[in-house]
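One protein chain omitted, others in place.
For chain A:
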Amino acid sequence: MAALTTGSFLRKVSVPGSGAAGGGGARLRSIAGTRPSVQNGQLLVSAGLPALDQLLGGGLAVGTLLLIEEDKYNIYSSLIFKYFLAEGIVCGHTLLVASAKEDPGDILQELPEPLHDDNYKKVLDEGRSHKSQEEPEISMKIAWRYQNLPQMEAGPGTSSRFGHYYDVSKRMSQEVIQSAKWHKFFLPEEITSYANVESCALNHGYTKLLHFIQRVISEQGFDGSNPQKKQKNILRIGIQSLGSPLWGDDICCADTPEHMHSLTRFLYVLRGLLRMSLSACIITVPSHLIQNKAVTSRIRNLSDTVVGLESFIGSEKEANSLYKDYHGLIHIHQIPRLNSLICDVSDTKDLAFKLQRKVFTIEWVQDNYLRQERNIYPPGFSYLLKQKDSAWGEGSLQHSTFLMSFLAKTTAFASRLVRHCEPLKQTGSGGIRQTAEPGMWHDGRRQRAPGLLGIAT
């Protein structure tokens, strides 16, 4: 890991969209709380959850938009929203919090407290592989020049580590919140009177929010417009419940909404603002309320990273024995391919999350329908049943092996239906090899024509 602090990695770091601004060849000194991606040198920030960072390919790229499709009661999506903001405070980034529902000051009061290394070890079980470890106290043989540098602390505000763990049962302390730099946008305060004319053909609330974001970016120098400014920093933007009726939008209310393009236009302009600045944005959208599926797919296409949450509260999956340890499913719908042809998409697709002992964990869970239906139907047929989310959407490779076994058993089954003259001789263990070619190779010679067309005499 010492290579990350040398110049060769930092040279490859380039701010997306800064082709004209920023000066060619100027090295970007490392900003706290960021690290370059190992794949394409893209600058990454943590989303607040190390488990989610791993699934997103190392973190959230600077200049991109993370869309969280809310779960039905907005419990876990607001939790991830708060993790994102808490990570920003701990790393010393500037925050911009926008909401139409609750005052952003109240949101900041409810942020979880970061866990220090020793507390974290106490909270988790033993045997977890990704604990953070203390630096060994041996003298360094190769990197001896770094021996005398001070150790990095894990305290909030001065932390330069990537990705922290948080304790949801405790609140972040007041002095840490006060020391953070943040801007707030609370919709009822900004809109005092409704204008009759909509400028930009956008919703009035969205227009105000865009102007606010653009003002913060240009005045605070996040778009590189002030090169003499002190250390560069990241702006973390969080917008809560975008698209809900509180923003004045009706895509969640009607099947054919009147302002269908308001939110998509907003997302497009927001994307433009993000690409030209050192910022990362998280928005939560109540997609389960949007009835027009075209709007949902357009919103996904305009976002970079899309994560959907599905909680088990009140759904029929809650009674399922496989899901009894978990609180919901998490779907990674989309990961961007930035500055490269490939993206670092993880192989595991069936993921569930749980909020356990104050820590949010994401784990792989086998798709449930397969296990359940196997007890009722003959083996192999369960592949044909409509399986939500797994086989036809983001299924895993294991399902194709079921197809092979199903095909092998079907031919045996069907041929048994056709040739009803004499029963199948059970000459062995009754495995697949025996039943798939009945009556063909009894004593080394072909007895009769195989398969379905064999008519018994």
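By our rule, contacts are C-beta pairs under 8 Å (C-beta built on N, C-alpha and C of every residue); 3 or more make two chains touch, one makes a residue touch a chain; residues count from 1.
One rule holds for everything that comes next: contacts and distances are computed from a predicted model.
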Protein name, per the UniProt record, of whichever chain is missing from view ("Cell cycle control protein", "Glutamyl-tRNA(Gln) amidotransferase subunit B, mitochondrial", "Elongator complex protein 6" or "MPH6 phase"): "Elongator complex protein 6"
Among A:164, A:204, A:236 or A:265, residue touching the chain not depicted: A:265
Contact partner of the left-out chain, one of A:31, A:47, A:86 or A:276: A:276
Residues in chain A touching the chain absent from view: 14, 16-19, 40, 198-201, 210-211, 214, 261, 264-265, 268-269, 271-273, 275-276, 292-294, 296-298, 301-302, 337-342, 345, 347, 349, 390-397, 399-400, 403
